[in-house]
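Complex shown without one protein chain; remaining protein chains in place.
The block that comes next holds chain A.
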Amino acid sequence: MDTESTYSGYSYYSGRSRGSHRHGERSRDRHKTRSKDSRSEKSVTINTPPAEPLLGDSAVRGEQVQDDNWGETTTAVTGTSEHSLSQEDIVRITKDLEDSVGLDCRRYFTLALAVILGLLVFLTPLAFLVLPHLLWPEKLQSCGTACEGLFISVAFKLLILLLAVWALFFRPRRAGLPRVFVFRALLAVLVLLFVVSYWLFYGVRILDSQDENYQGIVQYAVSLVDALLFIHYLAIVLLELRQLQPCFSVCVTRSTDGEIRHYNLGQLSIQRAALAILEHYYCDFPVSNPALLSASKSRAAKHLAGLKVYNVDGEFPEAPAEGPGNNAAAGLVHSQSRAMIAAAARRRDTSHNELYYEEAEHERRVRKRKARLVVAVEEAFTHIKRMQEEEQKKAPGDVMDPREAAQAIFPSMARALQKYLRTTKQQHCHSMESIQQHLAFCITNNMTPKAFLESYLTPGPTLQYSRDHWRARQWTLISEASVTSGLKDGSVFLLRCVDFSLVVTTKKIPYIQMSEEYIDPKSHKFVLRLQSETSV
């Protein structure tokens, strides 16, 4: 069964979170997760497009196949309008989520917990040292040299602990994960228990009995700080070091165009693995371009649109097709599907021919446009020249800064570039403003025309485009195993966003048994090959 959890990856970028530093655990209350699920159901329901075959589910589910009014009664929505509708929905709901009180509450709650824990941890040793002076100053033995040396040690160890905690925990939040980060929670509990037990001991044995041996008390405080440093070491090992050694090879496939990448991950929980994979996604995968998929969709529609099955004689049994009892209806469905498959096989299918010629034609067109584009850009770049320092003093007239220079030469290449982008269906990824900016950037850095063109000839990784072209903002982790359980060999999970999903499969890196063999360097000896004799 699927456990759906919402995972919003961009809380870091929203302005509010820029100042908040995380320290300690992230805890997610179960009931809040459930309320999030209801919201995610609203946003992420995409039905499969109606070009899916009539065979299989639709008839088995008991709908009346003969009903000619099916267009009005079924809830399937056509492809394009559905996308535009749900995208608006998504934008609205994303804004709602970012403004929502629930998300802030959770984040501030964990932040508050972390701050309290941190203060407790840092002030405890100081409290241990100061309280005897406040409560029973006259009974206290004076602090000798060894004791004062221990003060220095406490001070520096606390400073080191402070720096180490700042380095490990005070980093900007990368993401919001659906479930609590198990290791952090465990560490926080451990630290809390530890500090509480020290306080108990202190309270019973030192405060109650008003111990005069101040050196002993200082040593006690030093031992607390030492133990805290060791817990910090444990934190580093659990949180940072354990997942560095690669253990699994994951294969990430994008569902729309089949882009595949492989990554090596260590021992991580599924949600942390999903986070690592998404961070790689933005850097490695070329930007998702739905315009490139329309051709295959239209071909799929044509395959099935050509055949329709009508049953001209006999009624249908009205009983539901579910359940084993309805053999007649099931048999009817099977025969229909068989008839469709047979008819499709018999039909003289020339679609492969069309595909071949279409692709050849498209490639020819793209190459022609590219040639025109390259020539236009090279010619445009010859119109401007960088002015040297001496010339600048001599001729102050008609001097342009990079932006103006870009605007001056842009019109001569604009048309060729526009046509090329349209042919390769990339025109929505680049706005005129962005192109001019890029041109100014290239001119400033003395780039050649080829360098300027590279970003338009091949689709770059998603991160290089502006955020409204990403088509991948809100991610949902879908997994059959619990998302806080570790990765295992053969675990599969999905990362779904609005337009597409990433299918992730894991394979374990095998255990390698190596044996050694010693070769004596003096054993490298050679002889000429003997005459071989063959009998015929």
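Note that a residue touches a chain if its C-beta (ideal position, glycine included) is under 8 Å from a C-beta of that chain, and two chains touch if they have at least 3 such contacts; residues count from 1.
In the analysis below, contacts and distances are computed from a predicted model.
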Name of the absent chain as recorded in UniProt (options "Member of Set1p complex, histone methyl transferase", "Tax1-binding protein 3", "Histidine-containing phosphotransfer protein" or "Cytoplasmic tRNA 2-thiolation protein 2"): "Tax1-binding protein 3"
Option from A:S142, A:Q388 or A:S532 whose C-beta touches the chain left out: A:S532
Footprint left on chain A by the chain that the document does not show: 528-536
